[in-house]
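Certain chains of the assembly are absent from this excerpt, and the rest are unmoved.
Order as written gives the chain letters A and B; numbering starts at 1 within each chain.
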Amino acid sequence: MKLAELAKHIDAAIESGADCAIDSVATLSEASERDVSFLSDKRYVADLANTKAAAVIVAEDFDAGEVTLPLLRVANVEHAVANVLRLFAPEPDLPAVGVHPSAVVASSAKLGANAAVGANVNIGEGVVVGDGTALRAGCVIGRDVVIGSNCVIHANVSIRQGCVLGDNIHIHDNTVIGADGFGYNLIDGKHCKITHIGIVKIENDVEIGANCCIDRAKFGQTLIGAGTKIDNLVQIAHNVQIGKNCILVAQAGIAGSSVLGNFVILAGQVGLGDHVNIGDGVQVGAQAGIHRDIAAGEKVVGSPALPVKTFFRQIKHISNLSEMARELKEIRSKIDTLEAKK
Amino acid sequence: MKLAELAKHIDAAIESGADCAIDSVATLSEASERDVSFLSDKRYVADLANTKAAAVIVAEDFDAGEVTLPLLRVANVEHAVANVLRLFAPEPDLPAVGVHPSAVVASSAKLGANAAVGANVNIGEGVVVGDGTALRAGCVIGRDVVIGSNCVIHANVSIRQGCVLGDNIHIHDNTVIGADGFGYNLIDGKHCKITHIGIVKIENDVEIGANCCIDRAKFGQTLIGAGTKIDNLVQIAHNVQIGKNCILVAQAGIAGSSVLGNFVILAGQVGLGDHVNIGDGVQVGAQAGIHRDIAAGEKVVGSPALPVKTFFRQIKHISNLSEMARELKEIRSKIDTLEAKK
């Protein structure tokens, strides 16, 4: 692709290099002669001097200084890079439209127009799959599951009985939707399993990473709100209610019946106890542990979690404990001296 | 189902509403006109005023006050709810008895009466599957594995060579039993793999969640004791010995050769080091990290873990450090004044 054509795609102004050939995109330090690169973070400005990139995407108001490379000036560098990535993306690796001969599809299942069912997929009785949805190899779709349109369900995903998915949902490989919630009654010294008759409901535009677990509800539904994005290895227990457009980073875990508002961010390895309410826009730092409600807009971290400022003040005090102990000893000695003089 | 019939099933006394039709169960706030609901936690007593439920399960001694809804009085509300859930549960989504034509079963494998082998299951040489056990689609059962009776092995589970499972065991989707333990010898600057010739043994009545990993022993066996229940995404390393009726909550991890007694509870995201002994009935709080033996009956939390009371006393002291620093400064100033006066 010529640089001029690329510039047009990302709505960029260029002053030179219109005829450069561009094959892909790379960071300034890794780019080769046929790559376009970008500067979205000032920390990397020094890399401009040595980059081999054919051209660089920069902010509209970037001061070129001594840079002689062709520059693509755009309103938002990160959005432009995302557009470039789409341009250079290989064709997605999805099964062909129709049902692969090795797939096992129950006779009562209904597949939408242009649905694509891959090798060794197993679709149970009563399942409904929407138009344009692709199920990659090895998926197991349990009885009466409903999947909307234009979803991509990756390899070896298991969706259990009765769960309901909206449109434009991506679920990555080996994730499990709708396994039984973890609940027992202790009766006569034995943990007796509580039957879980609820489902998981996933709204439109949700993405769920690989090797995640979202458990079915005891009754009613475990809910993942529209537009929410979930990273890999995340655990969501029975009856959790997650709002819209939340971000749950890898290895986070949410215990039973907790409720998240909209635009909540849980960083990596965060743990939420059961029955807690997390308000809209709350941001929880990595590895935090939460056992109480958090009001909308708060930023917390630590285990048990504290407001971010409080947490870092405590960290500072703790790092000062040696000095505090030393000072206490000194004061004690002075007092002893003063008392002795009496 | 009529309310009178439901009441009989859960051994409840009713005073009214015997002819109400009940379809399902829901919380007080979510129930509709054909749901039975329940009050097991006093925090929700206010919801009684506005619930649409047809009837409510309450404790025998509940003071009805102004409540006019039909009440089902029972000895134990939680147990009654569990019984109601069983009543309303849909038929489980298991493969038909027999071997699905797409399954690949080695000629030397032995399947018990009424065993059910789902689509695309792969069963190796020498495998034994007990009566009434169901293997859902995509399971891979390695050579010489023995599975007892009345087990349910969910989709895409892998059980590796030689592992031994008892009766009435549930394993949820995509869990891996018997992968190699993580052990290497560093020889001449390379990590050389230690061959793991042991197995995993799982006793009766164990339930294991989705996406768990239980590694095979270096030699001998990694053991999961009878009646133990394991949540999702739990890691159990080689040669770990877990007692009976333990509860391991999601994302907990246990390093090699550690030993748990009976009725141990590990909350979510707990980490246990290697070669530690955890006594009977120990309870470990969420995200705790343990690197030493814990005596029977102790309750610990924190990383490194402390007795619960000690941990919370420390938390309180830490939260008071600003005040302590201020006070130390004040005292210092007073001492300076006193000294100056000399």
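Throughout what follows, a residue touches a chain if its C-beta (ideal position, glycine included) is under 8 Å from a C-beta of that chain, and two chains touch if they have at least 3 such contacts.
Keep in mind that what you see is a predicted model, and the values were worked out from it rather than measured.
Novice: Copy number for the full complex, please, knowing 2 are shown in place.
Specialist: Per the structure file, the complete homomer consists of 3 copies.
Methods note: only the chains that are shown with their structure count from here on.
Novice: CA centre of chain A versus CA centre of chain B: separation in Å?
Specialist: Their C-alpha centroids are separated by 25 Å.
Novice: Would you tell me which residues of chain B are touching chain A in their complex?
Specialist: It is residues 24-27, 30, 78-79, 81-82, 85-86, 88-90, 92-93, 100, 102, 118-120, 136-138, 154-156, 170, 172-174, 205, 207, 209-211, 227, 229, 231-233, 245, 247, 249-251, 268-269, 286-287, 303, 315, 318-319, 321-322, 324-325, 328, 331-332, 335, 338-339, 342 of chain B that touch chain A.
Novice: Under the touch definition given earlier, write down the residues of chain A that touch chain B in their complex.
Specialist: Those residues of chain A that touch chain B are 102, 104, 120, 122, 124, 138, 140, 142-144, 156, 158, 160-162, 174, 176, 179-180, 182, 184-185, 187, 189-197, 211-213, 215, 218-220, 233, 235, 237, 251, 253, 255, 269, 271, 273, 287, 289, 291, 303-304, 313-314, 317-318, 320, 324, 327-328, 331, 334-335, 338, 341.
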